[in-house]
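Worksheet for the structure shown next.
Omission of a single protein chain aside, the complex is shown with its protein chains in their original locations.
Per-chain numbering from 1; labels A and B assigned in written order.
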Amino acid sequence: MDATAHTHDLGHEHPPKGIMRWLTTTNHKDIGTLYLWFSLIMFLSAGSMALMIRAELFEPGLQFFQPDFFNQLTTLHGLLMIFGAIMPAFVGFANWLVPMMIGAPDMAFARMNNWSFWLLPPAALLLLGSFFVPGGAAAAGWTLYPPLSIQMGMGMDMTIFAIHLMGISSIMGSINIITTILNLRAPGMSLMKMPMFVWTWLITAYLLIAVMPVLAGAVTMLLTDRHFGTHFFNPAGGGDPLMYEHIFWFFGHPEVYIMILPAFGIVSQIIPTFARKPLFGYASMVYATASIAILSFTVWAHHMFTVGMPAAGQLFFMYATMLIAVPTGVKVFNWVATMWRGSMTFETPMLFAIAFVCLFTIGGFSGLVLALVPVDIQLHNTYYVVAHFHYVLFSGAAMSIMAGVYFWLPKWTGHMYDERLGKLHFWTTTIAFNITFFPMHFLGLAGMPRRIPDYALQFTTFNQVASVGAFLLGMSQLIFLVVVLKCIRGGKKAPSKPWEGADSLEWTLPSPAPYHSFQTPPVVK
Amino acid sequence: MSENKQGYYVPTPSIWPIVGSLALLSLAIGATLLFNDLKGGLPMLGIGFAILVYMLFGWFGTVIRESESGRYNRQVDTSFRWSMSWFIFSEVMFFSAFFGALFYARVISVPMLATQKLLWPNFVASWPSSGPYLTNAFRPMQAWGIPAINTLILLTSGATLTWAHWGLVKNNRVQLKLGLLVTVLLGLSFVTLQAHEYLHAAFSLSTGVYGCTFFMLTGFHGLHVMLGTTMLIVMLVRSLKGHFTPEHHFAFEAAAWYWHFVDVVWLLLFIFVYWL
Partner (left out) sequence: MLDKLVARTGGGVALMLASLSARADLQYNLQPPATNVASQIYNLHLMVLWVCLGIFVVVFGAMFYSILRHRKSLGHKAANFHENTLVEITWTVIPFIILMAMAYPASKTVLDMKNTSDADMTIKVTGYQWKWGYHYLGQGVNFFSNLSTPRSEIENLQTKDKHYLLEVDHPMVVPTGEKIKLLITSNDVIHGWYLPAFGIQQDAIPGFVKSVWFKVDEPGTYRGQCAQLCGKDHGFMPIVVKAVSPQDFTKWIQAQKAAVVTYNPNKTYTEAELVQHGAQVYAANCAACHQANGKGIPGAFPALDGDPIVNGPKAVHIETVLNGKGGRMPAWKDQLNDFDIASVITYERNSWGNHTGEAIQPAEVKALRK
């Protein structure tokens, strides 16, 4: 295996060719690329499921799918978007960028890095394959609440094992990222000099290590309740279905910040670049990120305001949840202050970043509305919640990923992307996104429950608007695919620093970045 | 052993990760088939397990060879330390999920069920409990028999392991090997005693929340003891082969950290599962 390594450790410039290169690679850029492609494929498949959902919901009545299959679509759409599209995309960014930004040659554990990635395709196989087994895929919602999830067929077991695999992958990936950041920084790169993106990932990785094992424990208990006669979630034996909800959301809430903190990081790289002005309040950004992470462990029961807990519990979780608006607000204000009196230009990454700040804040505000217990009791499990989390997840997480892709594509491929198509993608996405999800607020306020395949007549118009928007949104993503493919295959040569205002270390390397980032560590003043 | 000064060590491409993924995929498919009474479950599990063992030998073998050929410098050593600490932290969180379940059942769900007179008119809260519906009486595990002995065994093994470490640092190889050997034997006797306890238990995994929290917590702990013992056996074999130097022996320390972690979990188990 390692015969060549004896001569020169860093010198294997000739990786194996063909498929073996990708199966066995230990290179952070190859692995980053794998993650990003995997994520895009999952985004398109989970997106296609969303389009099937929206097609069924275009009109009242059952048109295309039976209710049971509809629930499978909802469940797998949620699971694949979260675990298949968003999280791997951010890990892909971390792989590509963290070593370059801190001046390291690669990740701390290159082989384990490969394993972290290659656990994902088997997990995806289990999830997608579960559609084809007797009983179909899991249909209990992505939250997999028992006792409903106890009733499912074998698709549920495949989902549980897939979650185990993705959990192992995330934990190994995070250990790798933390170690790389803490131990492999170039001389002079003190913690408080690290780019914001690196900071947000450091904190995200810590969250991941803290909560993924808890999720693994929760689904393991589901598995034994299903097959080995345990009574964790069965009141007949002294258990409680709510116990699952508590354990799940102890994972679940930090999980949503896992999906937004790296997005904050990406945006914090992009805005200063195009405002040609340093990030405002760097230190307070770091502290705000850390506070969000710490607070995120104390708010989980805001997903459970309707289970009937005592008033004291409801009040505590309400106050804690509202508190998160403070550090998040600090971030929003800092971004605006960064733009203030800058010298701005509006290339595609900047457009996405600005839309992110604006639309994420709308999602944050609807989160705040939901944090108020009485209002949440009205709106829990309605489309208002669906609207809230698509504003933070699509226009938050997913659009930050798009911003990041445009921002770093020149560094990754060595070519400039097609600016005209990029802008087209931006405008169609932003407009279609709002057509799709804004009406969902009204649906939720009017009382339309989520996870239903059919609805009462008074919800028709807004559902039709949303469905039309969803198909436009789906089509816009094909433009994205075209831009990326075009950029890989050719285009204007990118200089090492294509953006005038960029200043982190990755822009000191040539474009495309060399196979090994920094063979000799750069010195940071 | 000359230290690699040329900067950071990046290994060459490796097949082990993808082999490992194959192993886990086979295990997942095998378990799904088995649990749903479908054909081919056991063979599939067997295949997965075999691949996994093959992968572990291959992967760790590679790492040991690289380490012994001096390719890991100080920086790599620090990386290993960070990673092992964070790995143990993730294990702590895994156990917290199950401890959380135990505390939730004891403090919240069982007492609350006893107040639901409309549904369970005759249920009285107590611990241990198997819930309002399963009425057959059972005898819970007693703390001051085998569990107490097992506590002693694990505490002693922690001490002998530290003694072995001192031997290694002083370059007293006999003390190292002897210490390791005794620790491994203690670990094995712990597992044996626990197996005995399981075989004679007067209740099962399906005896309500008491049964399931008991067996899941002690069971996962038992698995960790076995894993820790395996690590220590590997360390013993490596010391017999002359591996490790007083300055450079992180593998040994990692195994020791892990062992101490397993130790602490046991103390908590002893207090909260057996005793109180």
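As a convention for this text, contacts are C-beta pairs under 8 Å (C-beta built on N, C-alpha and C of every residue); 3 or more make two chains touch, one makes a residue touch a chain.
Computed from a predicted structure; not experimentally measured.
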Contact list for the unshown chain, restricted to visible chains: A, B
Among A:20, A:191 or A:315, the residue in touch with the chain that has been omitted: A:315
Contact with the hidden chain (one of A:284, A:298 or A:434): A:284
Candidate in contact with the missing chain, chosen from A:48, A:63 or A:520: A:63
Chain not shown: contacting residue from A:128, A:294 or A:344: A:344
Contact partner of the left-out chain, one of A:125, A:148 or A:435: A:148
Positions on chain B contacted by the hidden chain, ascending: 112-113, 116, 118-120, 132
For chain A, residues in touch with the removed chain: 60-63, 66-68, 71, 133-136, 139-141, 145-148, 150-151, 153, 234-236, 240-242, 275-284, 306-308, 310-311, 314-315, 318-319, 322-323, 325-326, 329-330, 332-333, 336-346, 354, 357-358, 361-362, 365, 368-369, 372-375, 377-378, 380-382, 442, 445-447, 449, 451-462
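Keep in mind that, in the parts below, only the chains that are shown with their structure count from here on.
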Whole-Å gap separating chain A and chain B, where each centre is the average of the chain's CA atoms: 31
Contact footprint of chain B on chain A as seen in their complex: 1-2, 4-6, 9-10, 12, 15-16, 20-21, 23-27, 104-106, 108-112, 114-115, 118-119, 121-122, 125-126, 153-154, 157-158, 161-162, 164-165, 168, 171, 174-176, 178-179, 182-184, 209-214, 216-218, 220-221, 223-224, 226-232, 234-240, 242-243, 246-247, 250, 516, 519-521
Touching residues (chain side chain B, partner chain A) in the complex: 4, 6-18, 20-22, 24-25, 28-29, 31-32, 35-36, 38, 59, 62, 65-66, 69, 71, 75, 78-79, 82-83, 86-87, 89-91, 93-94, 96-98, 100-101, 104-105, 108-110, 112-113, 129-134, 204-213, 216
